[in-house]
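The complex appears here minus one protein chain, its other protein chains still in place.
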Amino acid sequence: MSLLLMGVGFGLITASVLALASVGLTLQFGVTNFVNFAYGEFLTIGAYLAYFFSTVANLNIWLSMLLAALLTAGFSWLVNRVVIQPFLKRKAPLLILLVVTIGLSLFLENGVQAIAGPSFEQYAASSGAIVNIGPMIFTTQQLVIIAIAIVLMTGVHLLLKYTRVGKAMRSMSDDPDLARISGVPIQRITDLAWVISGFLAGLAGVVLAINVTSFTPVLGSQFLFIIFAAVIVGGIGRPYGAMLGALLIGLVTEVSAMYIDSAYKTVVAFAILVIVLLFRPQGIFSSKGRV
Amino acid sequence: MSSLVFYLLTVAIFFCIYCIYGWGLNLQFGLTGILDFTYITFVAIGAYFAGVAALQPGNGGLGEQYILGLHLPFPIPPIIGGIVAAVLAILIGYVGLKRLRSDYLAIVTVSVGQIVWTLIGNITPLFNGWDGISGVPQPFNSVFQLDFNHYQWVFLVICILFAVLGFLIIERLTHSPFGRVLRAIREDENVAAALGKNVFRYKMMAFVIGSIYAGVGGALTIAYIGAYNPSGFTTMETFIIWAAMLVGGSGNNRGMILGAFLVPVLFNEGTRFLPSPPGNPLLAESIRGMAIGLLLIFAARFRPQGILPERKTVFRLDGLQQGGEAGGDRLVPQ
Partner (left out) sequence: MAIVSFPSSILKVTNLAKSFGGVKAINDVSFIVREGTVTGLIGPNGAGKSSVVNAISGFTRVDRGVVELAGHDITNQAPHRIAARGLIRSFQIARELQKLTVLENMMVAPFQQLGESPWRALISRRAVMREEREHLAEAVDWLQMFNLFALRDEYAGNLSGGQKKLLELARALMAKPKVVLLDEPMAGVNPTLTKTLQGYISRLRDQGVTFLLIEHNLSVVEAICDHVVVLAEGAVLAEGQMNELRETEEVISAYLGG
C-alpha cells in the first residue's frame, strides 16, 4: 500500500513535468494542425539555457528557469517565422512540413551536442529539504515543480476560457476556415501559440532536467514520445485532454515502476499509447470541441 | 591489394546497400506518402535476425549472448531478415495506418524506434545488449576461403546481384497498376477509397514491402561488417536515407540511386575526416547530424521533388482498338 502511495507521489511529479510539456505541444498542434517533431529539442534547449544561467552565470535555479523559458519562447517564435512560415506560404503539403520539423529536430539536437558536448550535466542547486506527506516523500524542489505545473495549468485554463486570444485559439482549433472568415487574426494567434508552446517547453525542459538530476543533449528527444503518449491519450490538440493524459501517464508509469523494473517505465507509456491508438485514436478524454 | 582499392570496394558495397534501403523508403514515402521516421529500426531488426540466423548457437553466460544461433547458410539469413522486418511492419502498421492521419504513423514510428533501441540495448539475452553481436560469418567464404581483402570482391558481387534484383522488382511495382494505386493514395486517400481501393490494405502492403527492403539491406550490412550494435541504428541513420531520397528524387528509383551516391557516399565519406577534439569527441558526428538536418529542410524547401523528379507516365496509344467516333458503342458500361 505504501509502495503504491510512494508511486503516486513520484507519479505526481512526473505528471507535472509532463503536463507542462504536453500542453505546450498540443496547444501548438491545435492552432497549426501539425505535429512539431522538434518539440523535444525545445525542452533540451530550455534545460541547457538554464544550465548556462545557473552554473555559468551563477543565477538562482528558478530565475534561470524563467529566463530559459522566456528565451525558448522567443526561439520557438523564431522557428515558426523563419523555418515553418515559408513552407506554409507556399502551401507545402503536411507530409513535407513534418519532414521539416523532424529535420529541425536532428539539427537542433546535434547543435546542442556540438556546443555543449555529449557528457552529462547537472544543475548546482540543491534539491532542498525532505517533506513527508503521509507515506509520500517529496523534496521542496519537487513540491515547487508541482506548484509550477498547477499555476501554469490554471493560467492556460484562464487564458483559453476568459481571454480573447484564448477564444481565438479555440476557434482556430475547432474550425480554421471559419476562424479565418470570422476575422480571427490568424498570424498573431499562430505566433502566440508558438510562443506559449515554447515557453511551456522551456519550463518543462528545466523541470525535467531537475527531476532526472543529470542530462545530456538527448534529454528532450527521449522524452518526446512520452509527451506524445500523454497528448494522444488526451486527444491531440486538446489542452485539457493533455493535462489529464499527463496525469494518467505520469501516475501509471511511476506506480508501475514500483512493481516492475523502472527501466521499463517507457515501455508502459508506449503500451498505453498503442492501446489508445488501437481502440480510441481520438483520445480517451475527448469530448465534442477540440480545445 | 592497395588500401585505396580496398576503400573503394567498401564504398561501392555501401552504395549498393544504401540503394536498397532507399528504394524501400521511396516506396513508402515517395510513392505512398507514408511517414516512416524509424526506417533504420527495420534495417536493424533485419540485421540482427539475419546475424543470429547465420551465427553458431551462443554459449550462454560466457561471451556473447543472443537468441537463436541457427547457423544457416547464405542466402537464408537475408530472407529471414526480410521476413522479420515485414512482421514488425505489420504490427506497427496495424497501430498506425488505420483510419488515422499521417502524423499518427509518424508518431508511432518515432516511439517504436525509441522503444526498440532501448529494449535491444537493455535486454542482453536478445542480441547481446549495448555491445551487440559480432563474428557473423561471411557468406560463402567457407567455400572460397579467401582472405578479407580478396573476399571484398565476392561480397561486392553479392551486393550488386541483390541491388539489381531489388531495382528490377521495385521498378516493376512502381510502374504497375499497384504503384498507380499507391500514388493515388498519396494524392488523395478519399478518391482511392471512393473508387473501391482498400486504402489501409494498400498502405500496409507498401509499408511491408518497403520494410522488407530495409530488412534485407540490414542483413547484407551485418553479413559484410560481421557485427552490429545499437550505435549502428541511431535516428541519424534513418535521416541519412531520408536525405538521400529527398535529394535524389522521391518517387523516382533512379533518382534514389543518385541520392544514395550523393548523400551516404559523397557526404558521409567527405565528412569522415572532420576533427574530433578531445573535449568533444562527438563533435564531428554532431556536425554531420546538423548537416543532415539542414539538408532535409533545404531539400524540402527548394527542391522537394529532388534532382530527378518522379517521371510522368505516358501511355503509348498506338494500336489501341478504339471505340470509333466519340460516344461510340463503348459507352455501354458492361
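Every chain is named by a letter (A and B) in the order it is written, and numbering of its residues begins at 1.
The working rule: contacts are C-beta pairs under 8 Å (C-beta built on N, C-alpha and C of every residue); 3 or more make two chains touch, one makes a residue touch a chain.
It should be emphasised that the depicted structure is a prediction, and the values quoted were computed from it without experimental measurement.
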Among B:Phe140, B:Trp153 or B:Phe178, residue touching the chain not depicted: B:Phe178
Option from B:Val116, B:Ile158, B:Val199 or B:Leu283 whose C-beta touches the chain left out: B:Val199
Full-complex contact with the absent chain, from B:Gln56, B:Asn149 or B:Thr313: B:Thr313
Contact set of chain B toward the excluded chain (per top definition): 169, 172-173, 176-181, 183-184, 186-188, 190-199, 205, 209, 310, 312-315, 317, 320-323, 326-328, 330-334
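Basically, only the chains that are shown with their structure count from here on.
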Length of the line joining the C-alpha centres of chain A and chain B, rounded to whole Å: 32
Residues of chain A that touch chain B when the two form their complex: 34-35, 37, 83, 86-87, 92, 94-96, 98-100, 102-111, 113-114, 117-118, 221-222, 224-225, 228-229, 232, 236, 263, 266-267, 270, 273-274, 277-278, 281
Footprint of chain A on chain B - complex, ascending: 29, 33, 35, 37, 94-96, 99-100, 102-104, 106-108, 110-112, 114-115, 118-119, 122, 235-236, 239, 242, 246, 279-283, 285-290, 292-297, 300-301, 304
